[in-house]
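The block underneath contains the structure these notes are about, expressed in structure tokens.
Of the protein chains in this complex, one is absent; all others appear in place.
Up next, subunit A:
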Amino acid sequence: MEDASPRTDSSTDADTEDKMSNQLQGIGASDGSDKSRDQKTLRRLAQNREAARKSRLRKKAYVQQLESSRMKLTQLEQELQRARQQGIFISSSGDQSQSIGGNGALAFDVEYARWLEEHNKRINELRGAVNSHAGDGELRIIVDGVVSQHDDIFRIKGDAAKADVFHILSGMWKTPAERCFLWLGGFRSSELLKLLINQLEPLTEQQLLAINNLQQSSQQAEDALSQGMEALQQSLAETLAGSLGPTGSSGNVANYMGQMAMAMGKLGTLEGFIRQADNLRQQTLQQMHRILTTRQSARALLAISDYFSRLRALSSLWLARPRE
């Protein structure tokens, strides 16, 4: 008759141990055929011990993981705070891509970063004025300042598109999360308006109708431009495919060069599309301001700026995420 008192570390309760040894003694007290049952019981107990041990180890590992994640989270929160204040995306080494246009692209990136800094300053000024319930007159001045600043960046973008249309089209001058939503080198005004509608309440019925019409018009124009771009892609593909053929004969060389010249012409029209896309963005924003009161315009500008700030912050988080 064995008196096996299992050591269960998780229980310091002496009673439990006593209970278990009583049970065992109870089992052992029966006749001899219970020897195999004893063995089974012993095996079961050993397995239980092993399982409990493994469970404790897993728990320990999990807790350690939680602790280190907590530290990382604190770090990220600090970074997020910093990124938010700056509003400027400073890429970590992983995301620097080749600026194909060389100086043109780089120069634009620098100008854009500078513009963003200025923009954030004005937005903070606007936020201060709105929060301190400034009068309409003062608000108007600041709002007009922000609007004219927007016009600035469209002009800068236009010049940059002339120098290097593919850089603008690529969206590499924007942060990764912003690039998710890229359309013809920038944001979709129709989507922006959809986001704003909820933020702009209370709107009069007239205003609501006007904003909805604006959103629809914006979307129609976006669709039209998208269709033109698709036609351009198709046309380009056909031109290049047309220049395929048996090599060697002089006729085909002339053909090839002619088709390359045609393709070059088509690429040249890309800049026009970017220009009209930006024109659409500008016009949509201007029309929005015509529909809204000064105070509503101020809130709209703050909402737009906050939205893009969050996208940029998301990009920072994404780039700083721990990788295996």
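Some points to look at:
Simple rule for what comes next: a residue touches a chain if its C-beta (ideal position, glycine included) is under 8 Å from a C-beta of that chain, and two chains touch if they have at least 3 such contacts; residues count from 1.
The criterion applied here is as follows: contacts and distances are computed from a predicted model.
A chain of the complex is left out here; the name its UniProt entry carries, from "Glutaredoxin domain-containing protein", "Neuronal-specific septin-3", "Small ribosomal subunit protein bS16m" or "tRNA (guanine(10)-N(2))-methyltransferase TRMT11", is "Glutaredoxin domain-containing protein".
Considering the full assembly, A:Leu232 is the residue among A:Leu232, A:Ala303 or A:Leu319 that touches the omitted chain. Among the residues A:Thr41, A:Thr284 or A:Ser309, only A:Thr284 touches the chain that is left out of the figure.
Across A:Ala46, A:Met71 or A:Ala224, the single residue that touches the chain missing here is A:Ala224.
For the chain left out of this panel, the touching residue among A:Phe108, A:Trp173, A:Phe187 or A:Phe273 is A:Phe273. Listed here are the subunit A residues that touch the chain not shown: 213-214, 217-218, 220-221, 223-225, 227-229, 231-232, 235, 266, 269, 272-273, 275-276, 279-280, 283-284, 287, 290.
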